[in-house]
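One protein chain omitted, others in place.
Letters A and B mark the chains as written, and numbering starts fresh at 1 in each.
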Amino acid sequence: MTTTEQPAPEIGRDRRRKEDRRLITGRTRWTDNQALTGLLHISVVRSPFAHANIKGIDTSAAKQVPGVVAVYSAADIGADQVQLPCAWPITKDMKSPQRPALAGSRVNFAGEGVAVVVARSAAIAKDAAELVEVDYEELEPVLDMEEALKDGATLVHPEIGTNANAQWVFDSGEAGSGGSVAEALKKAESDDDQIIVRRRFRQQRLVPVFMEPRSTVVDPNSEQLTMWSSTQVPHILKTMLALTLGLPEHKIRVIAPDVGGGFGGKIAVAPEEVLTLLVARKLGKPVKWTETRSESLLTAHHGRDQVQELAMSVTKDGQITGLDVKLIADMGAYLGLVGPGVPILGAFMFNAIYKIPAYRFDCTNVFTTKTLTDAYRGAGRPEATFGIERLMDEAALELGMEPLEFREKNWIKHEEFPYTTVSTLTYDTGNYEAATEQAKQMFDYDGLRREQAERRRRGDVKQLGIGISTFTEMCGLAPSRVLGSLDYGAGGWETASIRMQPTGKAEVVVGVSPHGQGHETAFSQIVADQLGVPFDDVEILHGDTQSSYKGLDTYGSRSLAVGGIAVVKAAEKVIEKAKPIAAHMLEASEGDLEFSGGKFTVKGTDKGVGIQDIALAVFAAHDYPEGIEPDIDAHATFDPENFSFPHGTHLCAVEVDTETGFVEMYKYVCVDDVGNVINPLIVEGQVHGGLAQGIAQALYEEAAYDDQGTLLSGTLVDYTLPSAADLIHFDTANTTTASTTNPLGVKGVGEAGTIASTPAVVNSVLDAIRHLGVKDIDMPTTPYRVWTAIQSASGHAGRGDEANVASPGAGLGSTARDMPEGGNL
Amino acid sequence: MIPAQFDYVRPTTVEEAVQALRDGGDDAKLLAGGQSLLPVLRLRMADPSLIIDLGGIAELKGVREDGDSVVVGAMTSHYDVARDDTLRQHVALIQEATKTVADPQVRHRGTLGGALAHADPAGDLAAPALALDAQFVIAGPNGTRTVAAADFFEDYFTTAIGEGELLTEIRFPKYTGWGARYEKFNRVAQAWSIVAVAATVKVDGGSITDARIGLTNMAGTPVRARGVEAALVGQSATEENVRQAAQAAAEGTSPTADADAGSDYREHLARVLTGRAVLAAVG
């Protein structure tokens, strides 16, 4: 196998994915595909009310249904005593209500489970679940975050005495990383050369909507209790199940098989996961729970949902002097695994790419009687990026400056890196000028500005708007010491192991847990280059805590920037361990060896031995140096020193139909700097998907509740996701400044598109119709909202009779109410 | 999710279907293409005890000419309606509207009769049927009867089809040579119409000599924009004339207000979209 030719580097190649074959042929292992002998199915009885006392539950009729094995209320299986974990107590005095696996005496959001039916089929379980009679005493719902914080407000959890979960504050004056914003704003107020721009923005509530509904199967009958689950976090789940339920951790095995998307929505210890486990243990039988889409929309955690009050002081020639951020964030009814920390991640990102001398961030988390919120693609950083990038446009407008020029005047110049920001992060590398220049050229920025002016002059029905977002994000979560300083419940390291097979193949076990990202391909490329073995000789193992026994899973654009580096470190250890054996085989001294292209060679000679041959030699173990173990396998844990900071310039053009309010995507260009690229195909795909989600927040998606706390967007009819017909071709490109915080120079790309795109789109919508007097439009910028904004700006008050109800038409909106019984087809 | 239990029969003639309806009583439900019914059953918003599948009745499928009419069997799929040459030639409007219904998979299964009988106010086929003065042939225990479109749609999800009856045919007068446009307005491609306008127009020598306009989702039933029709006739087909005439589009409507639109917005959309639909139909 030893050759003298150097193989072409794998890193940087647009390798087609190893994962694809099983996915395009339908041979995939989704959790719901599990069919174990004797498998039982559960259906969860859920509260239709947002807030109610449970006065009684009658399960007798349900128990009579043939095929029903058991019907349990919370107390029957101890589900009401469970405290589902929140791993991020953001302050010492954070209020943390008990979150049970099933509600015992009170439900706190519509959709909360109150009982569970176990049956031989999912259909029978559902049949019987409909027969469970629950006597509810309705309580006042708590729906408005700001109202919820007022004195005398109805309390979601009376036992904690407040609807405020926690208040988290960062002040650069106190931290010593900058001045006092209070002073900066005070000074600006009395300074004729400064203005203060104040805005209030709303981050609507969203649902992650991974395409694979969640599913969990528990088999209690092997040496280790085995849970298959559609999760992003098998390792965290395993440890949390042990801690939450008091089970010995070594008796639990969690497997995340193929997982159909997550986007943060599967970072959880879900009540249903615990419930499935409790039922399986109680009955001693394997049990499956698979949610329906409507169940998923109702109960899987939601994302975003903030009110942002922002104030920026800026000199009239365009220099920012202070930024004050006040947030209220809706936690929903309970705290999710990392829910309270999500808005806090934004604390480090509101200052974005700009040099801001004084900064304050003050976030209050609030409980309401809605589905809880937690991580959704970007988690805290899209909210912050939206706030600052909208505010940059608003400030530029008030200053009468071109929005790109205003940004450039304030951003960190490429020669100023590394740069420590007012929120205490040190950005290692970046070049905002380069990305922006390339984006402008690809976009034909000046040409579109001319077209915009022309359309405006002509008074076209379809006006053109151009929106900008120059963003950065912190990713590669995370340095453990930083997480410690933020009171997060775990570290941010990642692990990898490499097991060299006798035949020279490499099994690489990783702690990150993919659900569409392409780890098997990208990590194979890394290992191929590190060890000099063929790409196809590498197998990436993941997602099963029995093989991958240690890891912190996948979120926060960490898989490559942290997990990939662990792979590099493990490969380095393999080479290190192989070196004395190679020296022995080559009858040379270690100091005379060099490793390159998969081969140890004796410097200055053509004598060499390949790593794959060494693997066979240590397997045979017939002849190896004394005093060392016959083994070149290695395990490594990598704890990053710093985050990585991808950035980019996104330019969006939309057409707004001023007669109907309809917004149509016209052109989208983004140039992202994600550091060194392992696989450009995967990077591009991540950007495309991220853009689609960010654009959808701007234009389409919202999880809306009515005044009783009922989710209106409870099916995909009402929760409007864009299809291919709603989106356009995106022009994407990369500039590269290698990250200096890790040996691969990579940054992370999973969330970039989502973080950057939302403000670019909203800025473009407003840019199209600002000349008509429109100042702001809440997201999603629906046709109705756009039209209403235009009408109000021109002094036409609408009738304002729109209602927070689903349409009486539109298919499922009211079929329940109005479907005739007989007759119709 | 899985529907609740039901019994199932698959008649092969209209007579058998009528008999099955009689046998099934109040709790029987007819299954046509099932593209609205099955999601409703799956969400358990309805739980009929008997499903009568009309898919086996060959006589309910197909398009044929009958003198001055084109007759479409109630169980003709949207897919077949959309590609039928006879309809293209004589009833282009129903074809234009059908092409906008849902998505290709749904159009493969969904049927013209099923959609019309379902009578969702946001459904796309009722307004063109009304505009086209379609006739609805309904079979029941006492034989068949024919109902005019104007009398067929009674309210939200309610039609003139009585208990024990089923829709068998939709008869369209021929509009040979008329221009047609279905102007659909929705938030995303998958979404139902917030408002839509079905317009078919006859133009002779640059003048509009006849016009038929129906509105989707401007009331519990489709609405005919007769004021606009009258205002258009005799006008030269200029943008200004059409837009002027379209100002009457919301007259006589009673649009609902929901999260997607206030009633004033729907009225405004009706006017704007009517203008656009007519201009497109004029060509």
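In this section, a contact is a pair of C-beta atoms (placed from the backbone, for glycine too) under 8 Å apart; a residue touches a chain by one contact, two chains touch by 3 or more.
FYI, contacts and distances are computed from a predicted model.
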Protein name, per the UniProt record, of whichever chain is missing from view ("(2Fe-2S)-binding protein", "Amino acid/amide ABC transporter membrane protein 2, HAAT family", "Aldehyde ferredoxin oxidoreductase" or "4Fe-4S dicluster domain-containing protein"): "(2Fe-2S)-binding protein"
Contact residue for the chain not shown (choose from A:G467, A:G685 or A:G709): A:G685
Among B:V18, B:L43 or B:I213, the residue in touch with the chain that has been omitted: B:L43
Residues in chain B touching the chain absent from view: 1-8, 10, 31, 34-35, 38-39, 41-43, 51, 53, 55, 79, 102-106, 108-109, 189-190
Touch list for chain A against the chain that is not drawn: 16-17, 19-28, 30, 32-33, 35, 123, 209-213, 258-261, 263, 292-294, 515-518, 681-682, 684-686, 688-693, 715-717, 721, 723-725, 727, 729-730, 753, 811-812
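As a working rule, only the chains that are shown with their structure count from here on.
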Touching residues on chain A, where the partner in the complex is chain B: 122-123, 126-127, 130, 292, 294, 659-660, 662, 700, 704, 712, 715-717, 720-723, 725-726, 782-784, 787-788, 798-816, 818-825
Touching residues on chain B, where the partner in the complex is chain A: 1-2, 4-5, 21, 26-32, 36, 39-40, 43-46, 48, 54, 74, 111, 113-114, 116-123, 156-159, 161-167, 185, 187-194, 217, 220, 256-265, 268-269, 272-273
